[in-house]
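A single protein chain has been omitted; all remaining protein chains appear in their positions.
Right after this comes chain A.
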Amino acid sequence: MTQQFYVSPEQLMKDRADFARKGIARGRSVVVISCRDGIALVAENPSPSLHKIGEIYDKIAFAAVGKYNEFESLRQAGVRYADVRGYSYDREDVTARGLASVYAQSLGAVFTAEQKPFEVELAVAEVAPIQEADHLYRLTFDGSIADEHGFIVMGGQADKVSEAVAAGWQGELDFAGAIRLALAGLVADKETTTLPASALEVAVLDRGSETSRGTRRAFRRLEDADIVALLAEEK
């Protein structure tokens, strides 16, 4: 009979965390920026159909980096959670805080109990009528949850990208400005100075979707043409 080697809990957790961090750093970055017009979510993603950014509910969006199958299952679980909650209570009772805490619990449970931790990092964003009330939550593979202010950068060379975004962030940005800033961040770790629209996935949460588009669903995915048009606007 084989004897199992003793591994201290500290070592076990550290190994798992290192494993997850490595997986997340391999991918490309995602930037979420809260600005005057709402919240802009920008990802470097050459696929037009395998999304890293998704709609969860009326005012709530989701962005993720890491392994696609893992964050996609979390996204679907989030949509189900939000829809069941909104159906059984009321639409306004679905909040990013509730969703983020469910995500934190499931990520935490997977991190300690499963064979391997999820190699993902998530952002849950909720747009509010005024910018000060916007919520940005960052969730990491071990179930830690952080309430961020202004912007979130995840995945890839997050430190470099984050530095570039932090240097240009201000609350007064409009969507064009926020997307330009996110782009400047995304190219921070590359030789090129720009990315084509086809290599980007961009979505926004409109602050005033009721008045501007007549719908309470604030999430809007921008097509390549929309991105080009937005970026071409006067600075």
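Just so we're on the same page, contacts are C-beta pairs under 8 Å (C-beta built on N, C-alpha and C of every residue); 3 or more make two chains touch, one makes a residue touch a chain; residues count from 1.
Keep this in mind: contacts and distances are computed from a predicted model.
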Protein name (UniProt record) of the chain left out of view, among "NADH-quinone oxidoreductase subunit E", "Intermembrane phospholipid transport system permease protein MlaE", "Formate dehydrogenase" or "Proteasome subunit beta": "Proteasome subunit beta"
Residue among A:H51, A:R180 or A:R220 that touches the chain left out of view: A:H51
Which of A:Q76, A:Q105, A:Q170 or A:T194 contacts the chain that the document leaves out: A:Q76
Touching residues on chain A - with respect to the absent chain: 49, 51, 54-56, 76, 79-80, 83-84, 86-88, 215, 217
